[in-house]
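With one protein chain removed, the remaining protein chains of the complex are shown where they sit.
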Amino acid sequence: MAEETKKKNLDGAPVIDFDKFRPSRSSEQRRNVMDKFMAGLIALAFVIACIPLVSVLWTTIVNGIKRLNLNFLTYNMTGVVGGNPTPSGGYGGVLHAIIGTLEITGGAMLISIPIGIMCAVYLVEYAHGGKLAMTVSLLVDVMSGIPSIVAGLFAFSMFTIVFGPGTINGIEGSVALSLLMLPTVVKSCEEMLKIVPNDLREASLALGVTKQRTIAKIVLRTALPGIVSGCILAIARVIGETAPLLMTAGYIASTNVNLFAGQMTTLPVYVYQEYSKLSANCPANATAACVPTIPMERAWAAALVLIVVVLVLNLIGRLVAKIFAVKTER
Amino acid sequence: MSSQDKTALAPSGGKTADKVFRGVAYACGILILVVLAAVFLFLFFRAWPLIGGDQKANSDVISSFTGGKVSSFWGYVLPLLFGTVLISILALIIAFFVSIGIALFISHYAPKKVATGLSYVIDLLAAIPSVIYGLWGGLILVPAIYPFWNWVANHLGFIPLFAGPAANPQRTVATVAVVLAVMVLPIITSMSRDIFLQTPTLQQEAAYGLGATKWEMIKLAVIPFGRSGIVSASMLALGRALGETMAVLMILSPSVTGYSIKILQASQSNAIASNIAAQYPEANDLGVSVLIGTGLILFLITFIVNFVARKITEKAGA
Amino acid sequence: MGQRIDVNHENIYYGDFLAVEDVNINIEANKVTAFIGPSGCGKSTVLRTLDRMHELIPGAHVEGEVLLEGKNLYDKDVDPVSVRRDVGMVFQRPNPFPTMSIRENVLAGVRLNNKHISKSDADDLVEWALRGANLWNEVKDRLDNPGIGLSGGQQQRLCIARAVAVHPQVVLMDEPCSALDPISTLAVEDLINELKDDYTIVIVTHNMQQAARIADYTAFFNLKAVGQPGHLEYFADTTTMFNNPQNEEAERYISGRFG
Amino acid sequence: MGQRIDVNHENIYYGDFLAVEDVNINIEANKVTAFIGPSGCGKSTVLRTLDRMHELIPGAHVEGEVLLEGKNLYDKDVDPVSVRRDVGMVFQRPNPFPTMSIRENVLAGVRLNNKHISKSDADDLVEWALRGANLWNEVKDRLDNPGIGLSGGQQQRLCIARAVAVHPQVVLMDEPCSALDPISTLAVEDLINELKDDYTIVIVTHNMQQAARIADYTAFFNLKAVGQPGHLEYFADTTTMFNNPQNEEAERYISGRFG
Partner (left out) sequence: ATVAACGDNTASTSNSSSSDQTAKAAPISGDFQGAGATSQQAAVEAWIAGFQGTNPDAKIAYNPTGSGAGVTTFLTGATAWAGSDKALSDDNIAKSKAVCASGQAFDVPVYISPIAIVFNLKGVSDAGKHINLDAATAAKIFDGKITTWNDPAIQDQNKDLKLPSTPITVVHRSDKSGTTQNFVSYFKDQAPDAWTYDLSENWPNEVGQGAKGTSGVISTVKQADGTIGYADFSQVGDLGTAAIKVGDSYNEISAEAGSKVIEDSKLDDTAKGENRVVVKINHATEAKGAYPIVLVSYDIVCPAYKDTKQAEFAKAWLTYVTSDEGQKAAQDAAGSAPLPSSLTSQISKSIEAIKTK
């Protein structure tokens, strides 16, 4: 086109030699290679991660399946002596530990999830980055770094002071675990609430809906799948805790269903205790039914049970997330 | 129409609910402060004999922990701290790149159907208890990884970090870091994956529209969007690594005291949390105070780490 | 009956930044008032102060008065929630609730306020509102599908239906048609025309034809320079504004439309 | 020089849902072609198949041919990346990169191919593109501020600047002006007029006046009923389309504009 029609917008605009910016063969090749290379690297990352993951699962399954049977799931460890079979025909089991794990983790959930969600609501919906909120969210970060063993010491001492020395029971373990869960719950809920588009809050508020209902029925509802998966992560974070429960919930061979009195065994503690026993003694005159390697076998079987419990919890969480799933924008 | 009998600005219902809800939210926010203060106070209270108690008794207890090598609290805790940080940072470095890779693989590379399955696997792995990682690490990984670390020590031994000879069995910082990396990897992965998946389609299309390749699109749209999420995920992961007890306890051959970066040799470093677990059962009252003192230090260090990370996040977000 | 709004000496801030300066405007009851002006001059900002949505942005605040039937919205004793119940709003970008079906979206204003409404009343309301937004025929067979599954234009009409379903006294609309095709636009314009019997309407539009077609009064906002606060340059009834504006800037702007 | 696009027997799917059916259209090089039609008829969908953006939606796929200068974009050996380099796109909603400054936003596309651009080249390019999008004067003093801080209209113009800065051969625009005020719209229309010297332009618009003003050819898409696939109803040069359409539906639609 002729020079004189040169566009009034571009008056004074520099003249650009676009050939300079044309993709050259080499630059295109470089980009393509880079793209392929990164795709390869990213896929490789996955493969690398799969090695230990598969190995952990494989080891646990192969070693655990050996003793995992109905007897193992329906009996506790009372009356188990050395490598000898019990009157029921098994070698002891994890019923008490499954009950303990579910109750203690459940207790921790009941404490930390409501508090965690409301704290996230405070941070995202009410605080708007005020001084207090900054402090709270900073401290939540800090709290996520509390070593589990310290959480255990904290719960232990708190119960010692309030309920007398030597108090050991399930809820004490729940308190220790909830201290560990809380920051994870708050952080993930916070992230999820932040992701809820502001448009939706405005739309609801503009309808004359109170803030409480907007948060409860729009914001939390929209973020629900994320919150559920966040809480599952938080549970996953604590369900396998061993060190704090050794101090707070203790270890017992029999079944205790009372969260508020008496020691309770959890699955991870059970695994650890059986691992610590390593092997059982079989006296010289023992029958072939006496299995010296039984403690390690029980440890692996309990580890497998623990993984299955986690799997089931995950499944439940996913199902919940799916049922309430929010269709995202196209 | 029903609107006609409305008077202007009639008071709305639900005000009490509004107030209560708000109050509960504030209370829960403040509860965090209270809980943390309680933990702090307790640790401080239990560690008090270290400061206010009989110093002679303190040195005796610490000497009993260290076979007489060290008798001052700082001389005891600083090497532990060094080891803790060394292990955690190594674990984070190993896990970070792999995790981001996996997160991107799930969010942007794998076919959608497969991706759901893959992220399920990763979520599940986040839930594998540390005691199982301890079992696996101590019994399976330690012998399996020896040839690799031995190779590293032989070929890269000139780097102080990899100075040989590689210990056999490999109950070393290097192996523990690998296990911790595996443990924290799902945390970083699942959080960054969630964030990556939230990258607005508009942003991604903007990049594609400019003729970006997939990787360039990720650099232009996905990573910047996810940056603060990645940092906070890494911090969560670091926090977990710093405080990890059982896996370290069950795998690492610890040192009594001393600073070392020889990660392929045994008995070179120790971590605070696992040291507490190892010493607590047999410790007397004063010994427990010393151990809680080390716990307090660990607590402070996580405070600092998170504080710094937080500042980085804030800057990046600005 | 719609209600009138009088804005007196209003200054609007985002934090320390004065975005709009000294606005004085009288918005008549049961009329349509259009806000026009160049991008960034503060049309949306002013509109959002009329139902106290502005203050939802952290740090944002308002000086001056906004009187709804003589009552200052910004008085201490006024509950912003009740303001927003009386003054509805439709946004520039469609924002249906992603967790809700089309039907629930329309009923959201009623339901979220915990009002109980019988199924048949609800059905009637949904149909009334969707017909008004010219969406009924398109969605009547899939009222239980998620609202987010609709196309952009359909989503916006759904949002309009949602806003009118609560029977507000004033309806504020921020470029409600910018994502709509002409047929839908026309339907919405018709709807606005109908609504003004019962409500007061304020609409931001960049489409001057639209302003000319539907508005009784038009307010022209302007901006001295970028970074400067916007202000109300000229306010007149629509005929005057478009045929015989007594303001040079406004004339330039309006004629520029067809430049 | 712009390049021509020929679409042959194109069916467009979202998963199993056939969204647009049997499109045949010849888009001339160095001309402006406008797509008009009611909401949901598939204008955006068709547009997005012209630079293979459509396939980014999981499950979405295309049957038929799209020939860019005779070469089928959907051939096995064609790299979608290079397609999108040659065929630029401006979206309905502004989407600047939120972490980048205004300047970096404009340069984003160029940087992909040229790791190292001299500062002066970059400055020139930024100025050229921003002037073209009529944004230069508004932002020249704050080029290093984040692009996301601009108002909606400004953001969209920034996106246009970003798209033209890579100097594509074809530019696709999906309702690029729907968030713009008339002055900005005018500037963009001017820009489109200028750009067609060098590029082929395809624009989706719901503003028929705009189509009439800027397009050489106009394609009218339609929809038999909701849930049915959209299709290309009528394609003609713009004068014919608006003055003497040979298609009843098109006539109804166009005259409805002023109904």
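Letters are used for the chains, namely A, B, C and D, taken in the order the chains are written, and counting of residues starts over at 1 for each.
To be clear about the criterion, contacts are C-beta pairs under 8 Å (C-beta built on N, C-alpha and C of every residue); 3 or more make two chains touch, one makes a residue touch a chain.
Everything numeric here is computed off the predicted structure, so don't read it as measured data.
Chemist: Please pick, from B:Q55, B:T201 or B:S267, the residue that touches the omitted chain in the full complex.
Modeler: Once the missing chain is taken into account, the touching residue is B:S267.
Chemist: Taking the entire complex into account, which one of B:G101, B:G138, B:G226 or B:G239 touches the absent chain?
Modeler: That would be B:G138, which touches the missing chain.
Chemist: So one chain is hidden, and I want to know which residue out of A:M109, A:I146 or A:L246 touches that hidden chain in the complete assembly.
Modeler: Residue touching the absent chain, from the options given: A:L246.
Chemist: Given that one chain is not shown, which residue among B:L249, B:I263 or B:I297 touches it?
Modeler: Result: among the candidates, B:L249 touches the missing chain.
Chemist: Against the chain that's been left off, what residues of chain A make contact? List them.
Modeler: Residues 74-82, 86-88, 90, 92-93, 95-96, 160, 164-168, 246, 250-258, 262-263, 273, 275-281, 283, 286, 292 of chain A touch the chain absent from view.
Chemist: Could you list which residues of chain B touch the chain missing from the display?
Modeler: The list for chain B reads 63-69, 138-139, 142-143, 146, 167-169, 171, 249-250, 252-256, 258, 266-267, 277-285, 287-288.
As a working rule, only the chains that are shown with their structure count from here on.
Chemist: Between chain C and chain D, what's the gap in Å when you average each chain's C-alpha atoms?
Modeler: Centres of chain C and chain D (C-alpha means) sit 29 Å apart.
Chemist: Using mean CA coordinates as chain centres, what's the chain A-chain D distance in Å?
Modeler: 46
Chemist: Once you find the CA centre of chain B and the CA centre of chain C, what distance in Å lies between them?
Modeler: Each chain's C-alpha centroid was found; their separation is 49 Å.
Chemist: Which chain C residues touch at least two other chains?
Modeler: 81-83, 85-86, 93, 113-114, 168
Chemist: Quick one: which residues in chain A touch 2 or more of the other chains?
Modeler: Each of 31-32, 35, 208, 210-211, 213, 329-330 in chain A touches at least two other chains.
Chemist: Answer with line, ring, star, complete or other to describe the graph linking chains that touch.
Modeler: Contact pattern: complete, every chain touching every other.
Chemist: In the complex formed with chain A, which residues of chain D make contact?
Modeler: 57, 79, 81-82, 85, 110, 112-115, 117, 121, 123-125, 127-128, 131-132, 134, 136, 166-167, 187, 190-191, 193-194, 197
Chemist: Residue numbers of chain C touching chain A in their complex, please.
Modeler: Interface residues on the chain C side: 51, 53, 56, 58, 81-86, 88-89, 91, 93, 95-99, 108-109, 112-114, 146, 148-149, 159, 162-163, 166, 168.
Chemist: Applying the document's contact rule, which stretches of chain B touch chain A when the two form their complex?
Modeler: 12-15, 17-18, 20-22, 24-33, 35-36, 38-39, 42-43, 46, 97-102, 104-105, 109, 118, 120-136, 139-141, 178-179, 182, 185, 187, 189-191, 194-195, 198, 201, 213-216, 218, 229, 232, 235-236, 238-240, 242-246, 249-250, 272-273, 276-277, 280, 292, 295, 298-299, 302-303, 305-307, 309-310
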